[in-house]
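Before I ask anything, let me first share the structure, which is written out below as structure tokens.
In this view, the complex is presented without one of its protein chains, the others remaining in place.
Up next, chain A:
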Amino acid sequence: MATLAKDTLTETPDAVVVRFAGDSGDGMQLTGGQFTLSTALAGNDLATFPDFPAEIRAPQGTLFGVSAFQINFGSREINTAGDAPDVLVAMNPAALKVNLPSLKPGGLVIIDTGEFSKRNLDKAKYDVSPLEDDTLAKWDVLAFDISALTIEAVKPFGLGNKDALRSKNMWTLGLALWMFDRERAPIEDWLKSKFKSKPEIADANIAALNAGHAYGETAELAGPIQQMSMPAVESAPGLYRTITGAEAISLGLVAGAQLAELPMFFGGYPITPASAILHHLARLKEFGVTTFQAEDEIAAICAAIGASYAGQLGVTSSSGPGIALKGEAMGLAIMTELPLVIVNSQRGGPSTGLPTKTEQSDLYQAIYGRNGDAPMPVVSCSAPGDAFECAIEACRIATQYMTPVMLLTDGYIANAAEPWKVPDPETFEPFPAKFLEEKNGEQLLPYKRDGKGARPWIKPGTEGLMHRIGGIEKAVDTGHIDYAPDNHQAMTDARVNKVLGVEVPDQEVTLGETSGKLALVGWGSTFGPIKRAVHNARAKGLDVSHIHVRHIWPLPGNLGELLKGYDTILVPEMNTGQFKTVLRDQFLVNAQPLTKTSGQPFTIAELESAIEGALS
């Protein structure tokens, strides 16, 4: 074990944060993704945070065109993508300017001087090159011409300068692989398969990768950096892979449909950051999945409702603005009591807001955001791997209770990757859907409820069970149109009670005690930072526990009593305090808000200081 750069890291760090930053055309997301793979294969725990601009190709070299990928990895459990990077790779002046402020004091910055032309410095609004003044004094600097070295490395392949420079990200990845003593073979395999039809491009990229790696060895000899080898994390035995939230949701939906023994119909409309789910599912047709790219968000949900009516598991997915458009149709699914899963990959709002940044500000929308008394179960994912289980849970509730279910995730979970212990499908509990095959009374009663309050599911095409449903208030049992006062009261109560009666596991304490001075109560993607911050605070001897809620509606039956066991309840969330309000409303507890709406996840430090503040 050696240090990375002089005084950068402690002698034996148990975790390192690296941020790759460059122009949005520099391939930083790809570099980060492949570095993530090599980290996983090395057996480290990890969490990643891709942070890219909303523009597809922002003007080159500009500050708003900077794309970054941060990874935190270590030989201990990793809960977040890390607060401040230990190592920053800056591929141009703009990337340096945007990312330098977050680099840990004394950290290492690796710079491609080949991009520090007058023109690029102007675009990054540097009057004087930061390489020539004391801008970088606080940090260790490794500055050299990566561009020229890349061109040199790929020369034998006869590429023009422009094409040659596209391999710069692989050169950088090669250096990073050397720094952390990683195998190059899996990346080479990946390049060969990615450029199967263009072997010369694959070879050029591999040459760049190797050149970057070789440069590391030379640089070590010269002094500024040293290689380090991070031991693997202790983890439960089994088969592992890396997974992003969007992948996990897609796989969970496929698994959920299988467990319900139903074909799945997915209606979607392109929207950031939800589209990835449509893309994944479009490639899984062999699992009985039909994907339908509709003309708009409303058609996407309405087609899914139509498919559910016809006997499939209807699913739709969007982000906040699209979910708003789907609101009326959700009411229809509630009224007609058809199963439906609605995935909301939340992003910063309101309106178009921050399409590529994360927020948890659609909680009210999920629980309350429809006309009328329109109760709907809400399940929330806390991390990429957790999204898999949550998606199955949403399918279970939807089909067992004949109800639409909102599955909340967010931009951070959707794009972030973490190691995932591959589950064995044999261990999943099936919940086969049942269809009514013959009359359930002297006459057919499409709204006769079972013990769970669910009405029967009746497929068109079934002999003798013709009936009509719709959005107008239904009569108890018969489902005929009925506006009578007593009937509306009875049906409103039935819908509310059905959803409140959804079986939800008791709330457990994620970390800490079942009572005490302070509980941090979170939901969604704040899981990582809260858990790490509570862990750190408890290591200092502070009386603080972490409770993380998956079932947002209905809430776990024991949650109210559990919360009353703490002197103070702090609710960190990336909105202006929505879950805090729900907890106050439901349990009359003194839940205190801790809010952040910068489009960035909480840092561990922010939460640690909030914990200390709450306990002082």
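As a working rule, contacts are C-beta pairs under 8 Å (C-beta built on N, C-alpha and C of every residue); 3 or more make two chains touch, one makes a residue touch a chain; residues count from 1.
Note that in this section contacts and distances are computed from a predicted model.
K.L.:
Just to verify: the chain that's not displayed, which of "AAA domain (Dynein-related subfamily)", "2-oxoacid:ferredoxin oxidoreductase subunit beta", "ABC transporter permease" or "histidine kinase" does UniProt list as its protein name?
P.N.:
Its record in UniProt gives the absent chain the protein name "2-oxoacid:ferredoxin oxidoreductase subunit beta".
K.L.:
Which of A:35, A:157, A:265 or A:602 sits in contact with the chain that's absent?
P.N.:
Among A:35, A:157, A:265 or A:602, only A:265 touches the chain that is not shown.
K.L.:
Among A:232, A:484, A:588 or A:605, choose the residue that contacts the chain missing from this document, as touch is defined above.
P.N.:
Going through A:232, A:484, A:588 or A:605 one by one, A:232 is the residue touching the chain not shown.
K.L.:
Among A:159, A:298 or A:476, exactly one should touch the missing chain; which is it?
P.N.:
Per the contact definition at the top, the residue touching the missing chain is A:298.
K.L.:
Quick one: say which of A:68, A:124, A:201 or A:251 touches the chain that got left out.
P.N.:
If we include the chain that is not displayed, A:251 is the one touching it.
K.L.:
What residues on chain A make contact with the chain left out of this view?
P.N.:
Residues in contact with the chain left out: 37, 40-43, 186, 232, 234-242, 251, 254-255, 258, 263, 265, 267, 283-288, 290, 292, 294-296, 298-300, 302-312, 314, 328-329, 331-332, 336, 422-426, 459-472, 480-481.
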